[in-house]
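Removed from the display is one protein chain of the complex; every other protein chain stays in position.
For chain A:
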Amino acid sequence: MKEAWKFLWQMAILAGLFWGSDWVVRATGLPMPGNVLGIVVLFLLLLTGIVKEDHISTAANFLLKHMVFFFVPVAVGLMQWGGVFYDYGWILLVAIVVGAVLPLLTVGLLGRALRCRARRREGESCNPM
């Protein structure tokens, strides 16, 4: 029972952080999504030690483990756009696939190479794989 309350309390902290950040974004017109500000705020709270890891870790780990679930209904929403995807069919498909594969390779290969370079500069060995 105590565990359940702890979990709910931690969920409330995360939800509160999100709602607070979302409110700030709406009120100030900051050019970023509320959840992005929320990540930055919680990161700073953790860095400064105002929030400790175990104040939120039970709920946070649960949400992170099941984060994909919340995107299932988002993807279901694609069914409303069947018409557009039907009209422009393969061009959209090509544009989206090429526009995903190229940057995936860019970031993957460049990220790996740049990290290796940084490691070598500090005298570590690095196998670029």
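Just so we're on the same page, a contact is a pair of C-beta atoms (placed from the backbone, for glycine too) under 8 Å apart; a residue touches a chain by one contact, two chains touch by 3 or more; residues count from 1.
We take it that contacts and distances are computed from a predicted model.
Peer 1: So one subunit is absent here. Using its UniProt record, which name fits best from "Putative murein hydrolase (TIGR00659 family)", "NAD(P)H-dependent oxidoreductase subunit E", "Multiple sugar transport system permease protein" or "Protein FixA"?
Peer 2: "Putative murein hydrolase (TIGR00659 family)"
Peer 1: In the complete assembly, which of A:W5, A:F71 or A:Y86 touches the absent chain?
Peer 2: If we include the chain that is not displayed, A:F71 is the one touching it.
Peer 1: For the chain not shown, which residue from A:L8, A:I50 or A:L105 touches it across the whole complex?
Peer 2: A:L105
Peer 1: Please identify, in ascending order, the residues of chain A that touch the omitted chain?
Peer 2: These residues touch the chain not displayed: 11, 14-15, 17-19, 21-22, 31-36, 38-43, 45-47, 53, 56-57, 59-61, 63-65, 67-81, 84-85, 88, 91-92, 94-112, 114-115, 117-118, 129.
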